[in-house]
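Have a look at this one.
Here the complex is missing one protein chain, while the rest keep their positions.
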Amino acid sequence: MQLVYFAWVRERVGKSEETMQLPGDVETVADLIAHLVSINEIYGAALGDTDKIRIAVNQEHVSTDHPVTDADEIAFFPPVTGG
Amino acid sequence: MQLVYFAWVRERVGKSEETMQLPGDVETVADLIAHLVSINEIYGAALGDTDKIRIAVNQEHVSTDHPVTDADEIAFFPPVTGG
Amino acid sequence: MAQISVQAGDFNISDEIDALKGGRTDMGAIVTFTGTVRDVTGELNAMTLEHYPGMTEAELARVAEEAEARWPLVGCRVIHRYGRLEPGDNIVLVITMSAHRHAAFDAANFLMDFLKSRAPFWKNEETGAGSGWVDARESDHAALKRWD
Partner (left out) sequence: MAQISVQAGDFNISDEIDALKGGRTDMGAIVTFTGTVRDVTGELNAMTLEHYPGMTEAELARVAEEAEARWPLVGCRVIHRYGRLEPGDNIVLVITMSAHRHAAFDAANFLMDFLKSRAPFWKNEETGAGSGWVDARESDHAALKRWD
């Protein structure tokens, strides 16, 4: 799967994108966040407070119960502030 | 008083403005319309159907119970259709 | 203080926005409404707008003053044309500027509703079959009730 990050999520993760193998026990966005946060405190600081982040899977807004597959592009970012 | 007419009211009266002495018994716009309609059928055709005309006294919209004086500019016109 | 123009000539929307901004940077929202001569059936040759000189400017200023009292505007501009216009031509321009987008939208919407039923203009349409005065629409009068 392709992970992409924007704004302060990108700054905290320290990269704008990365490719990662989907772990076998990860079925939803919530599972994926829990997995990433368990890896180290960098992901914890970026993604740990799920109220403050928003998620898109394959460039569509989704909630944390959305399923994920290894073919997906999964984006994490703060609430949008354009316009 | 100065009387001014616009759009089809102007066309039916046959002039765009005229000066007239305010009759002594005319106190309101409604009185004035009744007076004009009594003069001849030209005013009758232009002003007789008061539901279809609008009035301004000294360039402000008023209703037919508004007072009139001999110093006033009194305008008769159809409902407006600008914009 | 709103700027009002009643004129025969056309206007350029970008130029009018720039002039109204005047280099200020404290608004975040600019709404414009442009009314154009509409020809739905393809039968309209032209339209002539008659107006009441003096009252027109006064009435537009009153409507704009009311909008400025209701919403926190940093700029307000109204231009209304008169005379002979052809299909697609501009008739009216309203510009509202505010720090808040809903204030700018609401004020422009209000200005148009009131202008439509208060500003002394009358449209006369020319078609191949002759010319005639456009009737006022009940919906324009009903639109005012939203702002009570």
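Note that the chains are named A, B and C in the order they appear, and that numbering of residues resets to 1 at the start of each chain.
Quick note on the criterion: a residue touches a chain if its C-beta (ideal position, glycine included) is under 8 Å from a C-beta of that chain, and two chains touch if they have at least 3 such contacts.
Note that the structure is a prediction, hence the values are computed from the model and not measured.
The chain not shown here is in contact, across the full complex, with A, C. Not every partner is drawn; the one left out touches chain A at residues 4, 6-8, 56, 59-61, 75, 77-83.
Residues of chain C in touch with the missing chain: 12-15, 17, 21, 23-40, 87-88, 99, 101-102, 104-105, 108-109, 112, 143.
Everything that follows uses one rule, which is that only the chains that are shown with their structure count from here on.
Top contact pair of chains, counted by C-beta pairs, is B-C.
One simple way to say how far apart two chains are is to compare their mean CA positions; for chain A and chain C this gives 48 Å.
One simple way to say how far apart two chains are is to compare their mean CA positions; for chain A and chain B this gives 72 Å.
Taking each chain's centre as the mean of its C-alpha atoms, chain B lies 26 Å from chain C. Across the assembly, chain C contributes no residue in contact with two or more other chains.
Looking at chain B, one finds that none of its residues touch two or more other chains.
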